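I am attaching a structure below and will ask some questions about it afterwards.
Heads up, one of the protein chains got dropped from this complex, but the rest are sitting where they should.
By written order: A and B. Residues from 1 in each chain.
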Amino acid sequence: MSAVTDLLQQVVEGLGSGAVYASLALALVLIHRFTGIVNFAQGELAMLSTYVAWQLVASGMPFWLALPVTLAVSFAGGMLVERIVIRPVQGAPELTVVIVTVGLFIFVNALAGLIWSFTVKDFPQPFPDGAIDLSGVRVDWSTLGIIGVVAVVMGLLYLLFQHTSIGLVMRAVACNPSSARLSGIRVGRVLMLGWGLAATVGAVSGVLVAPVLFLEPNMMGGVLIYAFAAATLGGFDSPVGAVVGGLFVGVAETLTGAYVDVIGADLKVGVPLVIILAVLLVRPQGLFGRAAVERA
Amino acid sequence: MSEPTTDRTEAQASAEPDFLKVSGLHAGYGQARVLQGLDFSVARGEVCAILGPNGAGKTTMLRALCGMVRGRGSVTLNGTELLGRSPEQAARLGVAHVPEGRGTFNDLTIEENLRVGAHLRTGPRRRGRAERAAVVADLERIYDYFPKLRQRLRQPAGSLSGGEQQMLAIGRALMLRPSLLLLDEPSLGLAPLVTRELFEIVRAVNEEERTTVVVVEQNAQLALDIAHQAHVLEAGRLVLSGPAQQIREDGQVAEVYLGVSVLSRKAG
Partner (left out) sequence: MSTITAALGTDRARRLRAVLTVLFAGAVAVGAPFYFAPFQVFQLTMVLLYAVALAGLNLLVGFGGQISLGHGAFFAAGAYAAAVMLDRYDTGHLATLPVAAAGCFLLGLGFGVPALRLRGLYLALVTLSFAVFLPPLLKRLEPVTGGSMGLTVDKLQPPAWSGLAEDQWMYFVVLAVTAVALLLARNLLRSRVGRALLAVRDNESAAEVMGVRLSLHKTLAFAWSAMFAGVAGCLYTWVIGFVSPDSFSFVLSITLLAGLVVGGLGSLYGPLLGAAFVMYVPSVSQDLSEAAPGVVFGLLIIAVMFVAPTGLAGLPGRVLGAVARRLPRTAAALDRTPEAESAPDAEPKSRTESGTSATLDPADPAVVDAEPVGAPPRTEKE
């Protein structure tokens, strides 16, 4: 295998994991745009959704039926989380809200351990084995599948936000909740929708990554770090940025792990740290974010 | 449409003098009481100006009317109690508030801003073809009032000038087809010429749509030009009420409550 095909091979794999980071980053960005907060429990909520999918499949449901059911459950779960956990501290100082999401992180993580134990579970691979060969570069069906699913999710979100009236209302709330209220929009309900949507998008990332990482309560911890790096790179206000950032982080991680001997597979998790620090030093608002917009 | 006279006090005699009725209104933030019991009424189809110095409680009063600030006492619109309702409920009852500092949706295009304003009419439960057509017609109507907006339908509201944003905010409020329009310091931060244009539009809207308007202003001269009735608010109390013309002509009042600027402007 030539050096170039080898490089391309790594890039393809990087895009595969990048797509997963992108979808969790997208969930983070959605919440951030709606409520101005960073939801530290996003990864854990995705993990919980993945367990739901696992439970459904384990009880005999075919995967492609279990998936929509899981997404529906996640949507409802996200709305509930907003209503029960976040709404009471809505409007409180940022610090309070963040600590609540950290509390939720700890709780959900432990809850999954309580229900499903901390032992690793095998998650079914929804995509066929094998690969296609693109002039020497092996592209697994699973990689293609992951990228395809994430692309579909992005497309649906774009349609929702740009071409439906509920999407318009959601954007209005994200932009200026106070004026939205004055226009008669029930902001509380829209925020619930936003959380439900974010939980659904996050669930996609969990379900996609579970066959690769194996399912256990701490599965999403690492993914969350990469998603943070992706969102920071793309800009916490930009859904497009989340996707681009996710793909970039995925490729950067894979290439670093493969080609930089000092880093290697074990220290790859340093890549998001470096990316976050570099972005903060060079372009704090991220690639697609707006410069220093203060949320009042 | 009546003649654009400067004296409109006698122009419109309403059959419903208590269309908006405020009685014993108290309101404040936390422990700070800002309003100390206000009583006044606005007749249907009238423009009511609330004047007064900075910190008198004008903005607080408007916010109490639309549910942004909790108030005690009673505020009825066409007989329906407004106090104790959230802003979104107030909007559903036909109260459209244009907040100080405009409050446009800066990420959304101009047309999207206006469509959000019509959200209550196109929501999931009201998908009627007729209503949609009516919304499109209203968009046209708004563009007729504010021709500057028509030229930039696809531009984000954030790219507009201050005056244009104020126009957009009023346009958005009108898309609600409100029975009561609340304007909070529409002249704030705008050039005098722009302000004058804006007030003329508000007057036109009031005359053509028969929308009842309560406008809070520091620029007393302008507000009195378009108002039928006026009230002067000072330290949370109404210290003077009456027909706009009478308030304007009372030089002493102007001197005490509205500042010398009004007098000198009248002189000049």
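One rule holds for everything that comes next: a contact is a pair of C-beta atoms (placed from the backbone, for glycine too) under 8 Å apart; a residue touches a chain by one contact, two chains touch by 3 or more.
For clarity, every value in this text was computed on a predicted model and none was experimentally measured.
Enquirer: In the whole complex, not just what's shown, which of A:78, A:177 or A:196 touches the removed chain?
Expert: Touches the omitted chain: A:177.
Enquirer: Can you work out which residue in B:100, B:131, B:197 or B:250 touches the chain that's missing from view?
Expert: Within the whole complex, the residue contacting the unshown chain is B:100.
Enquirer: Touching the hidden chain in the complete assembly: which of A:4, A:69 or A:114 does that?
Expert: A:114
Enquirer: Of the residues listed, A:4, A:132 or A:277, which one is in contact with the missing chain?
Expert: Within the whole complex, the residue contacting the unshown chain is A:277.
Enquirer: If the missing chain were put back, which residues of subunit A would it touch?
Expert: Residues 38, 40, 85, 88-96, 98-100, 102-114, 118, 177-178, 187, 217, 221-222, 225, 228-229, 232, 264, 266-267, 269-270, 272-273, 276-277, 280-281, 284, 292, 294, 296 of subunit A touch the chain absent from view.
Going forward, only the chains that are shown with their structure count from here on.
Enquirer: How many angstrom between the C-alpha centroids of subunit B and subunit A?
Expert: About 44 Å separates the centre of subunit A from that of subunit B.
Enquirer: Show me the residue ranges of subunit B that touch subunit A in the complex, using the header's touch definition.
Expert: By the definition above, subunit B touches subunit A via 66, 68, 86-88, 91-92, 96-97, 99, 103-108, 112, 115-117, 119-120, 122-124, 169, 172-173, 176.
Enquirer: Once bound in the complex, which stretches of subunit A touch subunit B?
Expert: Per the stated touch rule, the residues are 165-166, 168-169, 171-172, 174-176, 178-187.
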